[in-house]
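With one protein chain removed, the remaining protein chains of the complex are shown where they sit.
What follows is chain A.
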């Protein structure tokens, strides 16, 4: 089975005793102190090396190259072309960064990013990533369960959904100042509370052993591997517990095409294209074959129960 397959090399490389609190490694100064560790891994000039424990949720499928995963992106805040985020996201300033956790919680707070993630140990989660456009990747994320952040805020029993919001900063996000906005900014997303609390759902601060590049949603993004990629909201500034289903950006833009749930489902086509198959990025040039898309992106064993009794054609 994919999900529980462990890669022994990975276990060797990062023993759990080596786990560093996330906040410490996100601070560039601590990197200098840990230069010996850093020297073992290649790090791009802008990225900090992160250390993380392996996870039983990781797949052992071949990982997408870092080059492809950081240059072929949908992040419309920087333009609609796949190359635009890598070209233009450098303008985004991610330090300092504040995340508001509020809504139906007993302990709302504005966290500096380091303070938000300090209590949690980073894990590496190698997940399949399926875009609604019909392509997929395998990405080694570094993050921690969203559930931990929610628990720390002590949600009230009235909280049924979680609403997320991306930064709104047109002076640094050129896509937000377009003449004809492609989406209603800021980007917003949402999950049901049980989806948000599921152990597969993480907040990522890194990928490929380093902090997130801006084009991949720095400094903090959501990863929900059984849903289409656009649910994985990037550059998060607000996480709110709410009692009603929150609006989501793509659903607002085209309600007949993008539902609130947006679970990967080969049996429910996008109105304009089939979702039965996908193309794995890096699968072999011009003559690569499509792969069948799996229900819940192959995570059905863990998450299908969340939707028991629901008609997934209605709640797409």
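Convention: contacts are C-beta pairs under 8 Å (C-beta built on N, C-alpha and C of every residue); 3 or more make two chains touch, one makes a residue touch a chain; residues count from 1.
Definition applied: contacts and distances are computed from a predicted model.
Novice: For the chain that's not shown, choose its UniProt protein name out of "Phenylacetate-CoA oxygenase subunit PaaI", "Erythritol transport system permease protein", "Cytochrome bc1 complex Rieske iron-sulfur subunit" or "Protein-methionine-sulfoxide reductase heme-binding subunit MsrQ".
Specialist: The chain we cannot see is, by its UniProt record, "Protein-methionine-sulfoxide reductase heme-binding subunit MsrQ".
Novice: Just one of A:96, A:285 or A:309 touches the chain that is missing; which is it?
Specialist: Candidates A:96, A:285 or A:309; residue touching the omitted chain: A:285.
Novice: For a quick check of understanding: of A:53, A:121, A:242 or A:276, which residue touches the chain that isn't displayed?
Specialist: Here the residue in touch with the unshown chain is A:276.
Novice: Could you please point out the chain A residues that touch the chain left off the display?
Specialist: Its contact residues with the unshown chain are 68, 71-72, 76, 80, 82-83, 132-133, 135, 178, 180, 182-183, 250, 253-254, 269, 272-274, 276-277, 279, 281-282, 285-290.
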